[in-house]
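Heads up: the structure comes next, in structure tokens.
One chain of protein is taken out of this complex; the other chains stay put.
Chain nomenclature is as follows: A and B, assigned in order of appearance, with residue numbering initiated at 1 for each chain independently.
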Amino acid sequence: MMNSMNNIIKQIDDVLTITNSEIITNRQFAIDINSGDVHQSLAYLKSIGFTQLSILTCIDLIANNEFQLIYILNNWELGLFVIVRTIIPRDNPAFVTIINIFPGAKYYEREVHEFFGVTFEGNDSYSKPLLLEIWDDIPPLRKDFDPQVYSDSKFPKRDLDKIYRSKIGGVD
Amino acid sequence: MKEVKLFLGPQHPGMHGNYSVHMYVDGDIIKKARPTPGFLHRGFEKLMERRLWMGNLALIPRICVVEPDINEMVYAQGIETLANVEVPEKAHWIRMLILEMARLAIHIMGLGGIGGPTGMYTITYWAIAQRDLILDLFEEITGARVYHMYIVPGGVRKQLPVGILDKVSKLLDELDVKIPEYKELALKHPIIHKRIKDNIMLPADVVWELGVTGIGMRSAIGKEYDLRKVQPYARYDQVEFDVPIANYSDGLTRMNTKYKEIFQSIRILRQVIEKMPKEGEVRTRVSTGSALRWTVPAGMVYSAIESSRGEYGYFIVSDGKEMPYRIAVRGASFPQGLLGIEKYLVGHRIDDASLWMDTMGVCSPEIDR
Partner (left out) sequence: MVLENQDNRNLWEKIGDFFSANSIWMKWYCTGCGAIELPPTMTSRFDMERLGMGPMATPRQADVLLITGYLSSKTLRRVIYSYEQMQDPKYIVAFGSCTINGGIYYDSYATINQLDKYIPVDLYIAGCMPRPEGIMNAFADLITMIKKGQANGWRHYQENYEWYKQNQLDSLKEVIIHDEFHE
């Protein structure tokens, strides 16, 4: 298994411009790609057997003021996962949709927009609300959003005599 | 305009869970459909960033209500990969026992669930009662009926109770006799058969377009794309089982595939009981000190297993602190529950909408999270 994965990585490395690759387990590996090359890379990966988009998600790297977009593709024939990672700026995050490569990404992009505020040019429904209704704050999965504060301000709590709470790692 | 706007759900007896499909209909035919998820949104992905690695164990089973054990398994498996924890041999087998029993429970419930939207309640009554007998065994093993919190990073929470394996084999013998009756009652019965035969199709190209996995995929493309075979986890590489496949994906084929999978689960469980080591530890201690202070090394991993509805995965990111940095959940029914409804429910009749949800196994809590 390890051999075929190394071969695949080598094959990908020959064709695509990868800034970094990382082997995570013997069944999955991650590649870092410049944001400009993502569409071309995903199309290539799809053509060599990574035919299914398992998930499209985002990580808020607030320390670097960046978002990291994650595309996880699945190759059923070989039983391999590839994690495609790319960095986009955190201020005015914008990216281009991949629904012409993976149509199933439509709702994932809508979700990423709702949770992180990343816009996807070319996906005509990305800005519609999906899971939340009448949302009036910054996108909730950003690291600088505090759900406790939001919950306290919106939803009244029952008055209890004593609230037990542990302090771990400086966070209540 | 002849079209009428119709709300199917969230408060509707044919709807599975708290989910809604809004549509424009012309007569009986759906002209336009939009899924409306989010009624069960609890913000799990945010809450998990605010809990400790071990504290999350209480949270994760609640992501998928009908089949909670897969959540525990993907979470434990992901953390074990990141933290390089070796799981004891016996724990692997116990995990398989739990996972396959959970698959039995949800498949039986799924077979019965088809009775709701079709109006054949006998099968629903049978299936729910049968599932309860499995839940009783779960209660004996883990202490809870629905949310078990049994599979933990490093193994399982505790040893199996004495004599439980005999009870499981007794249940399997009983199922062997009873499940064929379900086929006679449900899948061959004209009430259900006529409704799902040659209806609610999911052709092979649509499978790839949407990214559907699991039963929907395997009964359309005819390939054994099952993560238990493709990427064996636990000890699935040491048991023999077949993956039921088909080449024609109407609702009936999907239900038949589900029916066949029940027998494969029974077969796996028999082998698990036979091959499980009699002695041995079931849990590796992941930390020497307090579980509260336990940290997981920095890194990211996508951990996926085969649920009853397809590939179910967590994408786990750790920055080496006491809490996860980010966990993203791939709900197995995300593609067919959202884009599938929007694109491919059009042209069906109104009453097919809940059959779509049922035969595809759309699970609303895992879409909403």
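FYI, contacts are C-beta pairs under 8 Å (C-beta built on N, C-alpha and C of every residue); 3 or more make two chains touch, one makes a residue touch a chain.
Computed from a predicted structure; not experimentally measured.
Novice: Quick one: say which of B:Ile29, B:Val65 or B:Val243 touches the chain that got left out.
Specialist: B:Val65
Novice: In the whole complex, not just what's shown, which of B:Thr81, B:Thr124 or B:Thr213 touches the removed chain?
Specialist: B:Thr124
Novice: In the full complex, which bits of chain B touch the chain not displayed? Write them out.
Specialist: Residue positions of chain B that touch the missing chain: 7, 10-13, 17-18, 20, 22, 32, 34, 36, 38-43, 46-47, 50, 58-59, 62, 65-66, 109, 124-125, 128-129, 131-132, 135, 145-147, 365, 368.
Novice: Can you list where chain A touches the absent chain?
Specialist: Answer for chain A: residues 125, 128-129, 131-134, 136-137, 140, 145, 147-148, 150-151, 154-158, 160 touch the chain left out.
In this section, only the chains that are shown with their structure count from here on.
Novice: How many angstrom lie between the CA centroids of chain A and chain B, rounded to a whole number?
Specialist: Distance between chain centres, rounded to whole Å: 23 Å.
Novice: If you look only at chain A, which of its residues touch chain B in the complex?
Specialist: Residues 24-25, 27-28, 30, 51-55, 57, 59-60, 70, 72, 74, 76, 79, 81, 83, 102-104, 106-108, 115, 130-133, 140-141, 145, 147-148, 166, 168-169, 171 of chain A touch chain B in their complex.
Novice: In their shared complex, at which residues does chain B touch chain A?
Specialist: So the residues of chain B in touch with chain A come to 37-38, 41, 43, 45-47, 50, 52, 81, 208-211, 213, 223, 225, 227, 230-231, 292-293, 299-302, 304, 311, 313, 315, 317, 321-323, 325-326, 328, 330, 334-335, 338-339, 368-369.
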